[in-house]
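Removed from the display is one protein chain of the complex; every other protein chain stays in position.
Per-chain residue numbering starts at 1, and chain names A, B and C are given in the order in which the chains are listed.
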Amino acid sequence: MSLNTFGRMLRVTTWGESHGPAIGCVIDGCPPGLEISEEEIRVELERRATGRSRHTSQRREADDVKILSGVFEGRTTGTPISLFIENTDARSKDYGNIARQFRPGHADYTYFKKYGHRDYRGGGRSSARETTMRVAAGALAKKWLAQTHGIAIHGWLAQLGEIRCDTDTQWDTVNDNPFFCPDPARVPELEAYMDKLRKSGDSTGARVDARATGVPAGWGEPVYGKLDADLATAMMSINATKGVEIGAGFDSVSQLGTEHRDEMTPEGFLGNHAGGILGGISSGQDVTVSVAFKPTSSLRLPCRSIDMDGNEIEVVTKGRHDPCVGIRATPIVEAMLALVLMDHALRHRGQTGQ
Amino acid sequence: MSLNTFGRMLRVTTWGESHGPAIGCVIDGCPPGLEISEEEIRVELERRATGRSRHTSQRREADDVKILSGVFEGRTTGTPISLFIENTDARSKDYGNIARQFRPGHADYTYFKKYGHRDYRGGGRSSARETTMRVAAGALAKKWLAQTHGIAIHGWLAQLGEIRCDTDTQWDTVNDNPFFCPDPARVPELEAYMDKLRKSGDSTGARVDARATGVPAGWGEPVYGKLDADLATAMMSINATKGVEIGAGFDSVSQLGTEHRDEMTPEGFLGNHAGGILGGISSGQDVTVSVAFKPTSSLRLPCRSIDMDGNEIEVVTKGRHDPCVGIRATPIVEAMLALVLMDHALRHRGQTGQ
Amino acid sequence: MSLNTFGRMLRVTTWGESHGPAIGCVIDGCPPGLEISEEEIRVELERRATGRSRHTSQRREADDVKILSGVFEGRTTGTPISLFIENTDARSKDYGNIARQFRPGHADYTYFKKYGHRDYRGGGRSSARETTMRVAAGALAKKWLAQTHGIAIHGWLAQLGEIRCDTDTQWDTVNDNPFFCPDPARVPELEAYMDKLRKSGDSTGARVDARATGVPAGWGEPVYGKLDADLATAMMSINATKGVEIGAGFDSVSQLGTEHRDEMTPEGFLGNHAGGILGGISSGQDVTVSVAFKPTSSLRLPCRSIDMDGNEIEVVTKGRHDPCVGIRATPIVEAMLALVLMDHALRHRGQTGQ
Partner (left out) sequence: MSLNTFGRMLRVTTWGESHGPAIGCVIDGCPPGLEISEEEIRVELERRATGRSRHTSQRREADDVKILSGVFEGRTTGTPISLFIENTDARSKDYGNIARQFRPGHADYTYFKKYGHRDYRGGGRSSARETTMRVAAGALAKKWLAQTHGIAIHGWLAQLGEIRCDTDTQWDTVNDNPFFCPDPARVPELEAYMDKLRKSGDSTGARVDARATGVPAGWGEPVYGKLDADLATAMMSINATKGVEIGAGFDSVSQLGTEHRDEMTPEGFLGNHAGGILGGISSGQDVTVSVAFKPTSSLRLPCRSIDMDGNEIEVVTKGRHDPCVGIRATPIVEAMLALVLMDHALRHRGQTGQ
């Protein structure tokens, strides 16, 4: 796992800048025989896309994904699968005025420090545009997990700013609102909050939770390829993530052992503080993960900063930005969960059994 | 990064079971020329060791580490460094009565499900004994970081059960108490809490924080080898970890963008919600990480469980166990932070510059 | 190094089938700042291309390579470089008659055994078409090596069937004939031989040699990342390779130690039986490698075989094929040599020095 490739047995390599001609990925290691179509991938991409509600960036990309290799007569062949999407709605001129300025909280400063140059167009490689290909690859992983193991993956918005969204949950409504909020009664509140936030020019953080149901016991490779450790790196690699929890997460800090340990009976576990993972290996329970997203740093509200020559400036970001990246993060979290699980499914096969 | 090897340019492979004859590790990729002695490693091991206060497990291991290769005339040679420690105080008979029982919250169930057999002696490979070698390897990484970049790494106990320990901090006292608590005034309270807990037979969770000072801007490899993503996997791979935060962590969820973004001036940043990492690359600020540890699951208090035949049982764990693994986790968190940073230092050299 | 990704610090992932819509690769890990253009890559591709003389396959591809990411304002940015070429002259119908037959000596049988299905169109992924992207990536590596280290890479046809081509060498003429033959006097002989071979319907093997000049001493990572071991896997991964030699190669078998060892003087080595590599590390001498290519197995001359049902058949291959793949192999061998050296240059930086 390194640079622009994710996974060990199932390896996804993503490429492309936000304002370049195209983005894409290569999925290597998918077993042969899986039925997959461009249309199935597009359905997932549509869930992540901007410009579908007033609460996200207004950039409108068709995300018309093409499968260029690795699929023959509708099925994967075992060779690398190349996915390709043209960028059609990039507006690089929006960025002209900040071409030599750093935006606090943004990666442009650290990219400059690392690489010694500046790709000022829309965040270049650090843009959330890159997550498009995670969702595309995740669509394939989700289907494979469902077909081969009956695994289902579900994510939802658990908190937006100060608003908790998971106090009352109706799972089948998650995809019915632009927030992936599981509580339909909360949606008007979220809309009002976002409208107010957008008008103010500010942004906010969010928490997204996800769950995989049907994962068999035994996946995960102690001690440095543990399932939870791989989930942690997967989630932390998503833009704007600042925290990851498995199961009870930080609540474990103040729990007692008698409270945290999930008792077992012949009929199954009596709780799931473990989040379905013990010793880095799946237990057969639902695998649960929670991810903290920071508020977007590209704001039209001015702030103190410096330019490439180190001079003091006031920076104001124009362009089209999400006031809360967490709103669109649910499909991305699901995708990363699916990719980690499919990778471990394949690894498990190799490492065990005679 | 996989199975029992951690890191990419600096690769640490650990081996050994809690109750086997010995444990060890191989550190591969350390540049030549670093002065290092067995004694320097022992100093760090002593910080992690059990049996040094009444608040940890009473197993007493000398942890008399030997360097078997890769060091010649007191300096690393660039070849693999083999570290070796004999196990001298294992009491396998303590485990006889649970040889066929599963302990809720413990890895013995999932190891059995994965590997199809049972190493019932003291947790086998899933024991905290494995972390000894992380600390040993981390001692080398700490020294290298200090000598080559002036980087200093400090960890501390931030919370024990319900008790916050970092409200008033005196950093130079952290190593003066068995808890790594930065607030000396809290130590009596912690001792009383632990004494009570030990008597009750229960255990508790903890939060450990750590900071690296002096990390230059530019380390980290977007988008799948980000510095924060590698820290996340490093920390989540430690036994009993359930959550990882960078910088503001889960507090980011309810922050506004204007609050979270760390403004910049020619004299430096005006805050560090980012935890020293932006876009997965170090910013030159302190790198900060927070880790949640669950309460130990090996308790003498009985609970419901099953045996290897699936029968309902009541399980009671004897043996010598930590009532709070978080107490000894500070040196381990520091070690993992050091190993990730040294790995990235070496990776950075290769990937950038002409 | 695995599946469809080559290299460790410089990682090239190739994708695409011979008769799919396109082929491409992602080059990850190239340091920022290298000036590179599509035109420079096309120059190298033209050397490998089919249809440029009567002695190779008559398939004519424009190989109009596009850079889709990782290059901004003419220079590499440090982010993944996506190269893309449309396939324009595939004739899949040529393969209809062998869709269910196996061609002896060809990969179609083993691909079927591995993946359980058949992509009968032009060899699919096992086609020499894949090597196009090696040459494209190699063009970048060659330029980087030349600019950063003054390294020059030269390959040539050393033997074609029974005809030795390197007895009299004029290095500056290698690119003046379609065989990459270094002895212009041999070219008419080669042409006559190939014309006769083509008429007969048979094919022949070849040997290609290559040399890198200017490689500094110290590259290579004992004991499992040795420079010669990486060259061996690089060359053996090229279609139709059956043997690899470094320096004296198989001649070493019957040499005496006093004959083989290259004596040293303050002015340099007195020989190069070592091929510029000792103990897996470059010595500062020219790195030399020799590669054996088998004769093409797709022949119009009938032979005994079986079909997908295991029935005995006689197979005759139509389509457009090279009567000697070795003729076009010189740029491919050069490319792999360049990719291995650039990878080691980057690895060396990380692993050594304080």
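Annotations for the structure displayed:
One rule holds for everything that comes next: a residue touches a chain if its C-beta (ideal position, glycine included) is under 8 Å from a C-beta of that chain, and two chains touch if they have at least 3 such contacts.
Since the model is a prediction, treat every value here as computed from it, not as a measurement.
Of the chains on view, those touched by the hidden chain across the whole complex are A, B, C.
Within the complete assembly, C:H106 is the residue of C:H19, C:H55 or C:H106 that touches the hidden chain. Checked against the full complex, the candidates C:G138, C:G220 or C:P331 give a single residue touching the omitted chain, namely C:G220.
When the full complex is taken into account, the listed residue touching the unshown chain is C:I246, out of C:I81, C:L145, C:I246 or C:V287. Mapped onto subunit B, the interface with the missing chain covers residues 2-5, 11, 13-17, 20-24, 26, 28-29, 32-33, 66, 68-70, 72, 75, 77-82, 114-117, 119, 124-125.
Listed for subunit C, the residues touching the missing chain in the whole complex are 1-6, 8, 14, 102-111, 113-116, 125-126, 130, 159, 161-162, 202-207, 217-226, 228-237, 239, 241-250, 252-266, 269-270, 273-275, 277-284, 292-297, 299, 301, 303-306, 310-312, 326, 348, 351-352.
Listed by residue number, the positions of subunit A touching the unshown chain are 9, 29, 31-34, 78-79, 147-148, 222, 346-347, 349-354.
In the analysis below, only the chains that are shown with their structure count from here on.
With centres taken as mean Cα positions, subunit B sits 27 Å from subunit A.
Taking each chain's centre as the average of its CA atoms, subunit A and subunit C sit 38 Å apart. Computed from the mean C-alpha positions, the centre of subunit B lies at a distance of 46 Å from the centre of subunit C. Shared interface positions of subunit B, i.e. residues touching 2 or more other chains, are given as 222, 347, 351-352.
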